[in-house]
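Just one protein chain is left out here, and the rest sit where they should.
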Amino acid sequence: MAKNNRHKSKKHHYSLPMPGSSPGLVFIDENSLQPKINLHIYNADTYKVEKLNDLKGLVEYTADKKLNYWVEVKGFGSISMFETLSTDWNINKLILEDITRTYQRPKYEEYGDYDFAISRMLYLDIENCLENEQVSFILTNNILFTFQEKYEDCLEAVRQRLMIGKGNIRIGGSSYLMYALMDMIVDAYFSVLSAWGEQLDAIEDRLFEKPDKSIMYDTQLIKRNLITLRRVAWPERDKMNDILRTDSPLIDHQTKMYLRDAYDHCIQIIDMVESLKEISASNIDMYLSIISNRMNEIMKVLTIISSIFIPLTFIAGIYGMNFSREDPVTGKILRQNMPELYQEHGYLYTMIVMAIIAVIQIIYFWRKGWFK
Amino acid sequence: MAKNNRHKSKKHHYSLPMPGSSPGLVFIDENSLQPKINLHIYNADTYKVEKLNDLKGLVEYTADKKLNYWVEVKGFGSISMFETLSTDWNINKLILEDITRTYQRPKYEEYGDYDFAISRMLYLDIENCLENEQVSFILTNNILFTFQEKYEDCLEAVRQRLMIGKGNIRIGGSSYLMYALMDMIVDAYFSVLSAWGEQLDAIEDRLFEKPDKSIMYDTQLIKRNLITLRRVAWPERDKMNDILRTDSPLIDHQTKMYLRDAYDHCIQIIDMVESLKEISASNIDMYLSIISNRMNEIMKVLTIISSIFIPLTFIAGIYGMNFSREDPVTGKILRQNMPELYQEHGYLYTMIVMAIIAVIQIIYFWRKGWFK
Amino acid sequence: MAKNNRHKSKKHHYSLPMPGSSPGLVFIDENSLQPKINLHIYNADTYKVEKLNDLKGLVEYTADKKLNYWVEVKGFGSISMFETLSTDWNINKLILEDITRTYQRPKYEEYGDYDFAISRMLYLDIENCLENEQVSFILTNNILFTFQEKYEDCLEAVRQRLMIGKGNIRIGGSSYLMYALMDMIVDAYFSVLSAWGEQLDAIEDRLFEKPDKSIMYDTQLIKRNLITLRRVAWPERDKMNDILRTDSPLIDHQTKMYLRDAYDHCIQIIDMVESLKEISASNIDMYLSIISNRMNEIMKVLTIISSIFIPLTFIAGIYGMNFSREDPVTGKILRQNMPELYQEHGYLYTMIVMAIIAVIQIIYFWRKGWFK
Amino acid sequence: MAKNNRHKSKKHHYSLPMPGSSPGLVFIDENSLQPKINLHIYNADTYKVEKLNDLKGLVEYTADKKLNYWVEVKGFGSISMFETLSTDWNINKLILEDITRTYQRPKYEEYGDYDFAISRMLYLDIENCLENEQVSFILTNNILFTFQEKYEDCLEAVRQRLMIGKGNIRIGGSSYLMYALMDMIVDAYFSVLSAWGEQLDAIEDRLFEKPDKSIMYDTQLIKRNLITLRRVAWPERDKMNDILRTDSPLIDHQTKMYLRDAYDHCIQIIDMVESLKEISASNIDMYLSIISNRMNEIMKVLTIISSIFIPLTFIAGIYGMNFSREDPVTGKILRQNMPELYQEHGYLYTMIVMAIIAVIQIIYFWRKGWFK
Partner (left out) sequence: MAKNNRHKSKKHHYSLPMPGSSPGLVFIDENSLQPKINLHIYNADTYKVEKLNDLKGLVEYTADKKLNYWVEVKGFGSISMFETLSTDWNINKLILEDITRTYQRPKYEEYGDYDFAISRMLYLDIENCLENEQVSFILTNNILFTFQEKYEDCLEAVRQRLMIGKGNIRIGGSSYLMYALMDMIVDAYFSVLSAWGEQLDAIEDRLFEKPDKSIMYDTQLIKRNLITLRRVAWPERDKMNDILRTDSPLIDHQTKMYLRDAYDHCIQIIDMVESLKEISASNIDMYLSIISNRMNEIMKVLTIISSIFIPLTFIAGIYGMNFSREDPVTGKILRQNMPELYQEHGYLYTMIVMAIIAVIQIIYFWRKGWFK
């Protein structure tokens, strides 16, 4: 499992800008998905969704100031869509570049007629791998554009709330909807952290039951994912702070009160990340000390057995020597050669001496606490 | 003990918001305790406590501006109670959400008519596990609400002081009572730190007497708890600072002088946490170096015994070879095969040679300091 | 490969100022390359390049305010060129010193008539070594000077865009051209980081397949290069910020909008560097734990084999002793000496005992999990 | 020594506030020493000391504005003394609590009529243990109170200078005397650091001569003491800065010039602490690498001896086998069984083969550099 996760979690890491390309250039990869565009039209009383093919004519279609519009774009495979944004809506080219180059950090920028914001959506897919998608927001007075590269996301709950119409979501204006989506994205971080927290607990249990190499790999993988999340959470928090302190007329005053709540969530996320990182580090330390301890144990077994039997084997070796009591050739008697061998109780005494040596050593090792 | 503590200290770690739920939604878990409400009515001269069933009608009941009221709520198992707070007292829904979602960081917020604050109550329960509860405060002119999820707490001493009426507690107003509770909570951190300090001392003593694996586990456990406490103490300090610098008319000027004292306590807590963390780290370093040293010792024993006896055994092996002095078949005399075996003093000389080899090695190891 | 890279990456590290030399002294090394000077003359409609031999007479030649000029200087081997800059263009001597002493940090300074900036160009050469060159910019109203020590660089793409004339490059003025060059340089950091990221991935794969010493060397090399890059990226970011916040009339307002983009890129670079550093550290930790594990494995093999066979060899040694059943000299029968040797099934029983001992030990080691 | 120091340095660590006690409560431990009160009366011309029993009547006694008074209190065992301070001198109860609870951080607070300050006195007692005492200062116009818990201190030199009357000490007013005492206390930190510096040097020398376990213990002990000192030095520096920047009329302008000097000393202290911490860490790193190296050395000895003799012993074992040349029972000649044993030079050749094997191995190990 460890290895699979690792390899999955790496994909898309290094899709970087083409050095030297002109800034403000919209970049459409040939593998980009065809755009799916949902136009949500709503106010306190009504709600409907329409599927669009492109953004042409949208300026006229969304002219009713009494309604709010959410233009939800998924998939970037249409250069003309971005051209429409540039010509009809007068969106800055650098923004379009930021939308399509999906490795941006969370940020919030004001451009007068509209505000631009980026969130990063982190969630675990069905194979438990971390997905790291960019969601871009363009907020005008009563219209909110959102842009995602892929079709999957974790924002379904907000769409449900919008359809049902409970709470503030239909009456809070576009800035509240943007807040609701951002808050949803941040809430998803909690789910991810919670899953990793449980994995770390499971790893810790394995530490006590059967520590093996995979503990190291799995913990390192979570640690890296935590670093990814932290790298997202810090600018996310800064972004929330920027929106809180902006004078932009597009951000509703009441929405800011809610944003303060989301800001608190970001801080809690960062807190939890640090906490889980400490637990990871602690798991790794424990694992390494377990390896060291196990090495000690292995060496103790080797040392005890070798230390007891090597001297005994030596004694046996002594009495296995063939020093001769008489020269078979000359028949000379050599009384001083190994007289022990011809004692009545030589064998018995030797065995007793061996037993004493063994017992002394066992007592010595016992005293040293090596048998515990 | 180590393992038990570890598993206990983890419970409640990951009770996180339901992603996508509407903000400002009061969340009542089905396992929530039924609320117990104590209404303390007091001024400099009088003091009484009443048990309430809910908060209905409390607005009229607490109308006497010459008295102070402390509405102490324990247990959240009544959605109607929170609705009363919202309708009768006009408490913001985000606050009610913060009260019921008990994983908030300490903070202080002003809302005009009332101030809102959160403290985290950390104390060791009877099984020596760290309890981490949230206490929420709503402070109006002469009424203080406190909210706790569970019935147990560590605030009994303040209730005693309020009953007895010594010191400032009855004459300092509601903000002083809030201070007294917060100060009590921070003081409890000292008790916790003191207990861990003593555990670390005990661990250190075990380091010198019988270092075993549990040292690692126990120290890591304390280290994690210290991290939890630090994560609480930093925002607690910020909260104290926010209250100190606020212009809110609800915070009495004299109370601020006392809060400065509580602020100093927070800094001391952070100081002590850092200090105990250093001691933990030092214990772990010591433990690892003890393991290394012990490994060295084990290896020394093995090496000394092997190095001395393996060569001797080899010599014994030589003279245990059966090179024959005469071919038993042909009867040919082979004088060059192991003539030592047929020397008058062959055995004696061999033993002397062995003894010399052993002595040389012992001297060599002695010089290297391996016997110390 | 590792070792080669290492040695290559070190060259030019310590070319430092001659202590005690007068400040503002232009320093021309005797190995300096002969200057190659390209004068790009362009506006929205026209573009041409001229090769110059020196900078004399350039003041008159670039007097046409309707044109923009880019004076591209490569190679510093002409002291007279710098004297011309000092006399004809009134460039401060400290600037000339900074241009020629090519170990400066990125910075931006205003001098009234002109602005001065330094970027550091980092790119991998064809042998995959990190080149770390200084590019200095002097920006006047319609003229941009750039200075490089060597002929090679990574700015070809900008020259192409200037020649082709697409986008803002010919109409944005000199400050836009300076931005384009700086942005190109920062974009090159991404390429470098991407290459290192892939190397780290390759190293990680080797960790799992065949971990050897080179992992340590290669990772350390990348770590050092990352540190070099970070040391460049931080002041680069500060420089961008300085240009963004300057009041200098030489920096076009629209250019600043693009610079904000480049500033974001710098922050992304720093982010990625930190991320790759964490991956390096994680690789090293993994490697060290793999070494430890392997040691454990080696020791287990040794211990299992030694522990099983040493006691058995001892038993064999016992029955290899020559305690005699009768004294060959006196013919005395010694019945107590090793009677086992003369049992009907002595050999068989001994072999069975040995087998039992071996089986017990194998079970013991199996239970300890040493065979996994 | 190491262990003794360790246990001594721990005492008094955890004497913490009684949670829940009323703030501003003077806490007199039953073991408190009886107060000894010295009243120093001085001006430029005169100086005398009087021993007082308590502080009653002191207001009248110290009414002469032309004289300066230093009321030196040692020992807190009299509750009435603190009541006198509260009633006669109008000292805030929180201050009295801070004086008696002697675990405060250094700080400086203004209270209008008087200023309050705390220093921590760190010095090595005669057994070389770190004493960590609190000295509290109350400064009024011409009176300085100091409070210490114990009779011993390191302030004798200031008393001498006051008695002799050299320098500014008698003419600088009470704030100068307070400065002189604080400066004395900070200077004592230098002595402590100097002693630890020498201990670290001695430990380093032991590292090279005979590294043993005590190096780890002793270094860790110094490291902890350094952390204690740093925890004191940082707020001490902040305190100095607070006094430097205060507008309090009680702090003489000229005294501030001297305080700037003391402030510099604090910074130097912090610098030295960091430096000694680095040396400690370096000692520990060296020690651990020495342990590793020693392990390597031990293993090399074991491996060389085992690797040389185990194969030789095997060969000897071969020729110690009893494969028989003739079946003693049937008398059948078995020519293929160990014919080497019946060669003319079998023994000689075997010995030569053994020697060759040993020499090859020695050369192999020599080449690997294992004999160095």
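Letters are used for the chains, namely A, B, C and D, taken in the order the chains are written, and counting of residues starts over at 1 for each.
Methods note: a contact is a pair of C-beta atoms (placed from the backbone, for glycine too) under 8 Å apart; a residue touches a chain by one contact, two chains touch by 3 or more.
Since the structure is predicted, the reported quantities are computational estimates derived from the model, not experimental observations.
Among C:Gln34, C:Asn141 or C:Gln343, the one in contact with the hidden chain is C:Gln343.
Even with one chain removed from view, chain C keeps its contact list with that chain: residues 3, 6, 10, 13-14, 16-25, 92, 94, 103-105, 107, 210, 212-213, 216-217, 220, 223-224, 227-228, 231, 284, 287-288, 291-292, 294-295, 298-299, 301-302, 305-306, 309-310, 312-313, 316-317, 319-322, 325-326, 333, 335, 338, 340-348, 350. Listed here are the chain D residues that touch the chain not shown: 154, 156-158, 160-161, 166-169, 180, 183-184, 187-188, 190-191, 193-194, 197-198, 201, 204, 208, 257-258, 261, 264-265, 267-268, 271, 274-275, 278-279, 282, 285-286, 289-290, 292-293, 295-296, 299-300, 302-303, 306-307, 310-311, 313-314, 317-318, 320-324, 327-329, 332, 334, 336-338, 369-370, 372.
The rule we apply is simple: only the chains that are shown with their structure count from here on.
Number of steps on the shortest path from chain A to chain D, with steps defined by chain touch: 2.
Its C-alpha atoms fitted onto chain D, chain C is found rotated by 145°, rounded in steps of 5. A straight line joining the Cα centres of chain B and chain C is 40 Å long.
Spacing of chain A relative to chain B, judged by their CA centroids, is 25 angstrom.
Residue positions of chain B touching 2 or more other chains: 292, 295, 299, 302, 306, 310, 313, 317, 320-322, 338. Contacts between chains trace an open chain of neighbours here, each touching only the next in line.
Applying the touch definition to every pair of chains gives A-B, A-C, B-D.
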